[in-house]
Structures are given as structure tokens and as C-alpha cells.
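Only one protein chain is missing from this complex, and each of the others stays in its spot.
Moving on to subunit A:
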Amino acid sequence: MDFLSPDTWAGALAAKAARPEAVPVMGGTDVMVELNLGRRRPHALLDLTRVPELARWGAEDGYTRVGAGVSYTRLVERVGSRAPALAAAARSVASPQIRNRGSVGGNLGGASPAGDCHPPLLAAGALVELASAAGVRRVPASEFYLGPGRTVRREDELVAAVLVPEPRGPQVFAKVGPRNAMVIAVVSFALALDVAARRAGTGIGSAGPTPLRARAAEEFLAREFDWAGGADPSPEAARRFGDLVAGAARPIDDVRGSAAYRRHALAVLARRAWARCAAEVRGGGV
């Protein structure tokens, strides 16, 4: 196995162009697990930890651009208020040692349906920036995922960054894990509201072959939400919203949870997310 370790972004793109089969590795929190457990034995690893550009973040045209190598810990500490749902998801990742190394870029590169970052990126309408030696393109998160571990990223491309729109309303992220400490998501849910435009975005994690949006639920909430006053939803509306979110999921039974439980828990998370967003609007937090 070759270990490629470029120290510039141009060098990384060139290496990827020359060795498209090379597996990019940032914190190693996904890739190295697969190596250690013998699930995968690539011919080459492309270590991106020495590329300074990937560790940068900043504002850009109404977005916050977060380099693919920004660790979850950094994301929580430095980017938090500019991408609240994403930061909440980052805060919920595994454990401090994993958050110190893992990054959004790795989450997108691996594209595990259980990745914590996907729902907030979907809900917030984020863009994924892909780069190759041939150029750069930006893909909406909602078009990025194709299947478990599969995305629209081409072999010669690297995930360069995500661009998260500046928040225009309350955002929440919640997940259910199998035990209290150190949890991988059994199911997760993100909700992001645009108060001015009266629009809602959703993201569902761990409940389908890819992270999913619940579009019917978004439209329902946009109609029913008390945008001016932030009143709590009626029990019927909350229930309907939960059902629409659960209905958008395509979960399976696996060792972490049953499909039925996942749908149930999603409905609970969704109802609670609505209530929390409403409370934030009421409180004038936005």
C-alpha cells in the first residue's frame, strides 16, 4: 500500500489525478477502521492532513465555507453560530478523540448513511465543493448522495469544502443512539428554517440508503408553522409532521435498530424539532 502525503492542495489534486484509486484520508476515523477491520485494502492512501487549505474556514457570499479538513472539534468551537445544526451534529459525533480528528470532508467522502453531518447539510441547503486537477464544481447536498458509500464525486475529485448558507432562522439537530455514552446514530434528524422566506429544510440520517430529505414534511411545516408568533404546533399538526418525516424514511432492520423503531423515533425527533424551532422564534432568538 502506497502512502501519498502531499503538502499543498495543488499537489493533492495532482496526486488524485495520477492515482484516482487512492483513498483520501483525513482523520482516519472511517477509512482506518475499514483497514483495521480488514474490510478494505486499498493500493494507496492519500493523506490530506498536511494540506493547509483544507483546514480553513470563512465567510463567502452568504455562505460559510468550511474546508473539508476542519475537525469536528474546530467546527464546534469556531464555526458554531454560523452553522448551528451542523455544529450540533459535530458535537454529537462519537467522542472527543474522534471529534479531534474527524471532519465533514471525511463524512462526505465516506458517505455512510449514518454520518452525523449529512442531515444538517441537507436541511440547511448546503453545497459540496468538489475539486479535481481539471476544475471545481459545487453540488447541492441534496444531489450529492447516491447510495451507501456512493456519491456524485468522481474518482479524480476530492471533497474540498462545504458551503453552508448563513442561518436565516432556527436550526436544530437531534439523534437517537443505542446507549447514553458514545453513540453512533440509530436515527438522526435536522430541521432548518428560513423565517423570512417561510421555508423549511429537513435532513434524515441513518434511515435509508442515503441521507434523505422529507419534502412533503417541509411543505407541510412551511404552511402550518406560526412564522410570526412561534406558537407551538397543534397536536394534530405535530403528529402529521412527524408522520410525514417518518414516511419519507426508508429504514431497514439492522444490528442498531429496527425499521419500525427508526420510523417511530424519527417522528418523535421531528415533532420535538418543530417545538424547539417554534420556541426559538417565540423567544426572538432569530
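In this section, a residue touches a chain if its C-beta (ideal position, glycine included) is under 8 Å from a C-beta of that chain, and two chains touch if they have at least 3 such contacts; residues count from 1.
The rule is short, and it goes like this: contacts and distances are computed from a predicted model.
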{"item": "Which of \"Cytochrome c oxidase subunit 2\", \"aconitate hydratase\", \"Molybdopterin-dependent oxidoreductase\" or \"Potassium-transporting ATPase KdpC subunit\" matches, in UniProt, the chain that is not displayed", "value": "\"Molybdopterin-dependent oxidoreductase\""}
{"item": "Residue, one of A:Pro96, A:Gly147, A:Gly229 or A:Gly283, that touches the chain absent here", "value": "A:Pro96"}
{"item": "For subunit A, residues in touch with the removed chain", "value": "1-3, 5, 25, 27-29, 32-33, 35-37, 45, 47, 49, 73, 94-98, 100-101, 176, 178-182, 184, 255-258, 260-261, 264-265, 268"}
